[in-house]
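One protein chain is absent from this view; the other protein chains keep their places.
Labels run A, B and C following the written order; every chain starts at residue 1.
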Amino acid sequence: MSVNVGILGATGAVGQRLIQYIEPHPDFELTALTASESSAGKSYREAAKWRVNTPIPDSVADMTVVATDPDEVSSDVDLLFSSLPSSVGAEVEPKFVEDGFVVSSNSSNAREDADVPLVIPEVNSDHLGLLEVQREERGWDGALLKNPNCSTITMVPPLAALDEAFGLESVTVSTLQAVSGAGYSGVSSMEIIDNALPHIGGEEQKMESESRKLLGEFDGAEVQYHSADVAASCNRISTIDGHLENVWVDTAEEITAEAAAEEMAAYPSIDLPNSPDQLIHVFDDPERPQPRLDRMRGNGMAISTGGFRETTDGVQFNCLAHNTMRGAAGASVLNGELLLENGYL
Amino acid sequence: MSVNVGILGATGAVGQRLIQYIEPHPDFELTALTASESSAGKSYREAAKWRVNTPIPDSVADMTVVATDPDEVSSDVDLLFSSLPSSVGAEVEPKFVEDGFVVSSNSSNAREDADVPLVIPEVNSDHLGLLEVQREERGWDGALLKNPNCSTITMVPPLAALDEAFGLESVTVSTLQAVSGAGYSGVSSMEIIDNALPHIGGEEQKMESESRKLLGEFDGAEVQYHSADVAASCNRISTIDGHLENVWVDTAEEITAEAAAEEMAAYPSIDLPNSPDQLIHVFDDPERPQPRLDRMRGNGMAISTGGFRETTDGVQFNCLAHNTMRGAAGASVLNGELLLENGYL
Amino acid sequence: MSVNVGILGATGAVGQRLIQYIEPHPDFELTALTASESSAGKSYREAAKWRVNTPIPDSVADMTVVATDPDEVSSDVDLLFSSLPSSVGAEVEPKFVEDGFVVSSNSSNAREDADVPLVIPEVNSDHLGLLEVQREERGWDGALLKNPNCSTITMVPPLAALDEAFGLESVTVSTLQAVSGAGYSGVSSMEIIDNALPHIGGEEQKMESESRKLLGEFDGAEVQYHSADVAASCNRISTIDGHLENVWVDTAEEITAEAAAEEMAAYPSIDLPNSPDQLIHVFDDPERPQPRLDRMRGNGMAISTGGFRETTDGVQFNCLAHNTMRGAAGASVLNGELLLENGYL
Partner (left out) sequence: MSVNVGILGATGAVGQRLIQYIEPHPDFELTALTASESSAGKSYREAAKWRVNTPIPDSVADMTVVATDPDEVSSDVDLLFSSLPSSVGAEVEPKFVEDGFVVSSNSSNAREDADVPLVIPEVNSDHLGLLEVQREERGWDGALLKNPNCSTITMVPPLAALDEAFGLESVTVSTLQAVSGAGYSGVSSMEIIDNALPHIGGEEQKMESESRKLLGEFDGAEVQYHSADVAASCNRISTIDGHLENVWVDTAEEITAEAAAEEMAAYPSIDLPNSPDQLIHVFDDPERPQPRLDRMRGNGMAISTGGFRETTDGVQFNCLAHNTMRGAAGASVLNGELLLENGYL
């Protein structure tokens, strides 16, 4: 028995990835696509400049795109995935939820609202309980669930593994992020060929704050942010997909490089269609993970780690994930699967 | 009155850059070029695959290359610049010095020998005094002076500025290094297009240790390494030239982002032909420095910094320098100028 | 009933791609791997620096590599795929064939020997008859079959479609070739970042001559080369995989852009496991095909075309294929399938 799903903001880069996930999905049936007013009424084929490296599915190409407005989407749709620009998301997502829709959103708005759960299913699925608080406080029938920023998703499962075993006190992270994270036109070629950009506006703050919400405790009423210091520096480099991150952690308990790697390898996955069997892959080879070689591990949903070394008060390591799969579209789909599994649809 | 200089290992990437510096130099006259046995006897034009983007100087093209052997180099040569592979340098540099030659070397061998000065002229020119110790202990007439690794040079002047004002307690650094740092054939295109490499063999250790020697105290007999913890993670990205680095420091004294930037901007240069008027340039724009736009500042000899932010116990910032100019060939030439200025030639 | 196959030169870039094809193949069972003496006796995992973006198959990882010598390969092996360096291939391939092995080779040696068939199955499978001539003349029990150079394979199916319908008189081609065509270490990053190379040694000649052999007539005794003039200019650019080519043809019969595109779209494929249903895909969008977006079409075995325009005496168009799949490993595997289909195994 399949669930009717729709995509808010279906024509953009993440929207195209969402279609790649949903079209063959065992439980989801794609029945609605929204985009900006200028695309409304067009076929998806006309409205989207399809730019992923598999052909556009025939069943989707001829669907008609509607405006991003609750009145335009049938109430038969059980679940909406949202990849709207955050300014648009901030305005329209609440309207959809008010009208009773359940929304799994990748947009950055509202991620840190106190009554909006921010979830990576393998890490903090218990935060889903915050939806009850949300419904009570807002009087909503639907539900709004968020996944974190792509660079945050990459490091949080490894950090969660270490936190459980050794207790995190501080985290320092430097990222080497792919251009797809900025959307199709986000980074011009003149900016990035033979170059790197040492700053991504707002990204450092997202990593520092979203990670502490994800690693925090939900006590039934609210999420207590994790107390660790997190300091991030975000760089854009000329890779297409795959965020690579250098991480240093100081821990409360004594830690070794070997123990850190073991905890990550043993960190459990979750039983959902798009969650990989092995969530965190550990490389012995210090030259791995590398973006082009390792981003597709676990169908683009696994986290790869390597380069474990001890430091004075902790360890350093590298981690990598596919930013538009595990870090964006796949993250939203996984949250949709979690909602289904937990009876929210 | 000009000084006769030679280049050991003149055909490689750094050797070619050395020629770019020496050919127009006001004080140096290029009179000797050495390379491996297979190149000996050839004209430089034949021996070198010239790959810098200015034509090979006519005066150099027709010089005859000799083997890298003290017997092949005229004793009229007052100063030798060395850009030999470190295994070769370890073997032949001592022979040249034993024979009375003064060598300013970029090769990584012997950089941490107790009686070999490791110098950035603007930072620790007083370490030159170690040459007296070297001569006494080894019975050498010549002298062996080293410049540090390219990724180390990039961060040490900014660190020195902060250390003097606030006292460094710990340094964490993540690098985004250009491919030229590995030499002309060091990184294959298959390794780096749409990719990044999260590890550079030996580089992390060099940064962690050479930086502490450079920032250390010379007491007339030996260099006491600086006590700060230094933890490095080195990445290779697809830039041609220019190493970009994300740095976090914890300091003994209280520090602000603004004060950190001010100390760097005020850090003095030195009066040598290839030292820039302004050693450390500070950008207000957090999107700078960028490798392609900023590596040539100060004729490729300045350090650029930006992105200053406060952290719990210190600050973070970014720094950038041209790795084959300020970080290799230019570093050796500057050390040669320092030797001349201090009467060692 | 499956065929035992082996790979000569199994550790290189094309060898790794061959494993990707053979491991899941319905008819082939991989039972032998050869490499240079220095790798003999090692497990494949140890011997190969595995660099494709899917993990090394477990069943292959533990196989023992043997030297590339007929005495080291069991006579149970029915078919050998060869991706040896051409100088090695020239020496050892004849020895294997003399010993009775059937060899489907991607190595460039002997491609234009009069009694060695050079075949693209969809284009000139009848040239396989040359194997009878080969056996008679050389007294060999085995057989040596070659596939052409990767840049030649990309343009020959489109040219064959036009030749049949309009008669080719001249061909001018400019290529934009991916770095993987030169092997893992063939192009250094310093050569290609922010750069292009306007010449690939020997490649222009291969395209000009191999294409005329492929398009030639086999009369039962020999192949008459096609009479068209072919002029090629080969460029290397910074793409990982996928050769893009600009082609101009003058034809004997009148031709239009539309008719050219139609002939290509209608050009038949062949019924072999790795041949795509649609051999030549035609894009209406003049901005396609593009290497990253289109190289994987037909599981990396289709040819993509676009940009059809009329010229004074003919048409111009663009074509693209995956150079290490359709253009190398896949080409050899397809030739192996053709040998099986035609009773040579």
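Here is the rule we go by: a residue touches a chain if its C-beta (ideal position, glycine included) is under 8 Å from a C-beta of that chain, and two chains touch if they have at least 3 such contacts.
Here the structure is a predicted model, which means the values were calculated and not measured.
The chain that is not drawn here is touched, among residues A:Asp78, A:Glu191 or A:Glu337, by A:Glu191. Of the candidate positions C:Leu84, C:Ile240, C:Val282 or C:Met301, contact with the hidden chain is made by C:Ile240.
The hidden chain makes contact, of the residues C:Ser36, C:Thr64, C:Ser86 or C:Ser174, with C:Ser174. Interface note for the absent chain: among C:Pro157, C:Gly181 or C:Pro289, the touching residue is C:Pro289. Residues touching the missing chain, restricted to subunit A, are 13, 51, 179-180, 184-194, 238-240 (touch as defined at the top). Taking the whole complex into account, subunit C touches the unshown chain at residues 170, 172, 174, 176, 193-199, 204, 229, 231, 233, 235, 237-240, 244, 246, 248, 286-293, 306-307, 309, 311-312, 316, 318, 320. Where subunit B meets the chain that is not shown, the touching residues are 51, 53-55, 193-194, 240, 292-297.
Rule of thumb we're sticking to: only the chains that are shown with their structure count from here on.
Distance from per-chain Cα centroids to the pooled protein Cα centroid is smallest for A. One finds 42 Å separating the Cα centroids of subunit A and subunit B. Within subunit A, residues 193-194, 240, 292-293 each touch two or more of the remaining chains.
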